[in-house]
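Structure, as structure tokens:
For this view, one protein chain was removed and the others were kept in their places.
Naming follows writing order (A and B), and every chain is counted from residue 1.
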Amino acid sequence: MTTPALELRDVRKSFGKTEIIRGASLAVQPGERVAIIGPNGAGKSTLFNLISGRFRSTSGDILLNGRKIDGLEPYEVNRLGLARSFQVSNLFTRLSAFENIRCAVLWSLGYRYAFWRFLADLRDANDRTDEVLEMIKLDRRRDVLAMNLTYAEQRALEIGITIAGGSAVILLDEPTAGMSQSETRRFVGLIRDVTAGKTLLTVEHDMGVVFGLADRIAVLVYGQVIAFDTPDAVRANPRVQEAYLGSVLADAQVAAAGH
Amino acid sequence: MSRILESRPHYHFRPYNVGRWILWGLFALVLLLAPRLWTSSFSHTMLSQMGIAIIVCLSYNVLLGQGGMLSFGHAVYSGLGSFLAIHALNAVSAGKLALPVSLVPLAGGLAGLTFAALLGYVSTKKAGTTFAMITLGIGELVWSMSLMLPEFFGGEGGITGNRVAGTPFLGITFGPQVQVYYLIAAYCFVSTAALFALTRTPLGRMLNAVRDNPERVEFIGYSTQQVRYLAFMVSGFFAGIGGGLAALNFEIVTGEVVGAARSGAYLLFVFLGGATFFIGPIIGAVLMVIALVLLSELTQAWLLYLGLVFLFMVMYAPGGIASLIMMNLRLAAFGKLRGLWTSYLALAATACTILAGAGAMLEMTYHLQLNAALGPEMKFMGATLNTQGFDSWFGAAFVLATGIALFEVTRREFMREWGTIQEEIEKEIKRREAL
Partner (left out) sequence: MDQLLINVLNGVSAGLLLFMLSSGLTLIFSMMGVLNFAHASVYMLGAYFGYALTSLVGFWGALVLAPLAVGALGALFERTALRRVHKFGHVPELLVTFGVSYVILELVKLIWGLSSLPVAPPVQLQGAAFTIIQSVQGEGSGLSLAWGAVPAARCAGSGEAIVHCSTFPATRMFMMAVALVMLVALWLLLTHTRIGLVIRAALTRPEMVEALGHNVPRVFMLVFGSGCALAALAGVVGGMTFVTEPSMAAIVGSIIFVVVVVGGMGSLAGAFVGSLLIGLLQTLPLTVDKSLVHAAAALGWRIAPGDIAYPLAKITLAQAAPILPYLLLVLILILRPKGLLGTRED
């Protein structure tokens, strides 16, 4: 039994008197792709914020490769090998697409706070940046300022920044939010490519994406993980059906994606 | 992923950047030849002050333009640099310190760095508006302390020194102003180059990232506070160097070098010059010296004019003069500047009319208020105005009103033309992209 890449043990989070996460437990194996689904307000983004260090959990343990990361600052969590994207694109608006990605690779290549070396001379950083830009298909737009990119391009850049550092565990928060059908299909292919070999957690609402991308699905309802199993098992789980999947729309989305 | 990389040969070919060498060469040339062009000793003083101001304003822009950190207390670091430098100079004169006078500004830089390290640790704990308030508070703290510690700050008289100290090197004693100017010019060139180089380093780029999105920076492995703290120290170091040069230049340092008025001046002129471009603070520094030395001689209302200009800049051109220049350079690059020159001329003419009218009224008011003992007549732009006569006031008001009306008309026409040209440029960009 290998150490889980990411493990949550009875994590709780309260904002004031309101408990949002009420004892969530999860164990994700290395290399696994997990989709987190659940009704709105279930606490999916809060969970991501807890894992990535943006919020501090009220109680419970969060372990990354067996090491406790609850209470660490976001940059400490990132340096230990976990990267996340945001639901609302969180880019460096006045930097170009190229610069955005390059910033994301600097720490992982060990350049830290160097002020004695020129960026133009950092061959490995520039090569890696070009590589990532090609992966996310933004190589032709490398010098466009992030705020001038189209919405889909910004989402692609968002994912690019997340994976550029080479973290082993990737958290994607609704990567396909606001995209059309064709864009979504393209994006799922992109996500599959860029996260090959990595551990992936993604929050998603589009059932077609979920069933097509995930090895296992975690269902989060009212701050608790009520099911964590393969897609088919989750689909058949009566508790899940009752809470979430028993809807015409979900069936239609699954059918449209061809599962 | 590496599949993609293997399939394409990688060339690392960077063409030699000739333009960059030309620009820096020109800069060095201007620094070298300026005292030959303007030969009076007054000009040399002004040029020396400009050199110092450029270093300090560039150091300030590391915080403001590149880091997004609004500081109201930058004079603390340049001022403390001045004080340490003048104490070092006095130690050299007394034979207690074997430091060449030309390296005394580095002592100032060291002071700036040390205090930035001490005070910056506290200041950079917060960001945005709170950071601004903290720098204001610390600025006041240091200024108040300067009144309480006459041993270090010299009390009301300040500390004086003599820059002709130690053994002269190659006959350079730093007695004549022009020798001090060349020392300042040398430091200015090196500092400008260093600060420009900073913008090309990982730290500089991450500082920009912190400016644009401080939260996201944390999620790509960098500590935002650490980046800000380091930038604060770099800024303090160069501010201290500027302060040290000022100590050599004026040979006296008083408490007001750490005061709020000076910090305010740095902010005002860096913003005026343009915080978003590297060249902006240089423009701002030159303007600062011109305004503080020349404008204050011309009129008593100079601070009011300055405040109004600053207000209009913030409201209508927040990118400063540098952004205006860059916008027009963009036009020129697309060949569209020629069509606008008549509009610019009209705008300039009407703006001058407004200035004339408003200036006349303001000057007359100042004359009434502050120079009443000199009688009701005063000179303004070559004309004699009677501050107690109705004609002068009516005339000024008329000129002002006409100016405003005409300006508004020309402005609307200009905006229309500008919009058309921007559209043409966008079309051209799209056309080029499709190639």
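We take it that a contact is a pair of C-beta atoms (placed from the backbone, for glycine too) under 8 Å apart; a residue touches a chain by one contact, two chains touch by 3 or more.
The structure presented is a predicted model; accordingly, all values stated were derived computationally and were not measured.
Within the full complex, the chain left out of the display contacts the shown chains B.
Of the options B:G307, B:G375 or B:G389, the residue whose C-beta touches the omitted chain is B:G307.
Residue B:M133 is the one among B:M133, B:I252, B:I279 or B:L347 that touches the chain missing from this view. Annotation for chain B: contacts to the undisplayed chain at residues 68, 70, 122, 125-130, 132-134, 136-141, 144-145, 147-152, 260, 264, 267-268, 271, 301, 303-304, 306-308, 310-311, 314-315, 318, 362, 365-366, 369-370.
By definition in this document, only the chains that are shown with their structure count from here on.
Computed from the mean C-alpha positions, the centre of chain A lies at a distance of 44 Å from the centre of chain B. By the touch criterion stated above, chain B contacts chain A in their complex at residues 1, 4-5, 10, 12, 14, 197-198, 200-206, 208-209, 211-213, 215-224, 226-227, 230, 234. By the touch criterion stated above, chain A contacts chain B in their complex at residues 52-53, 73-75, 78-79, 83-84, 86, 90-95, 99, 102-104, 106-108, 111-120, 122-123, 127, 131, 134-135, 161, 164-165, 193-194, 196.
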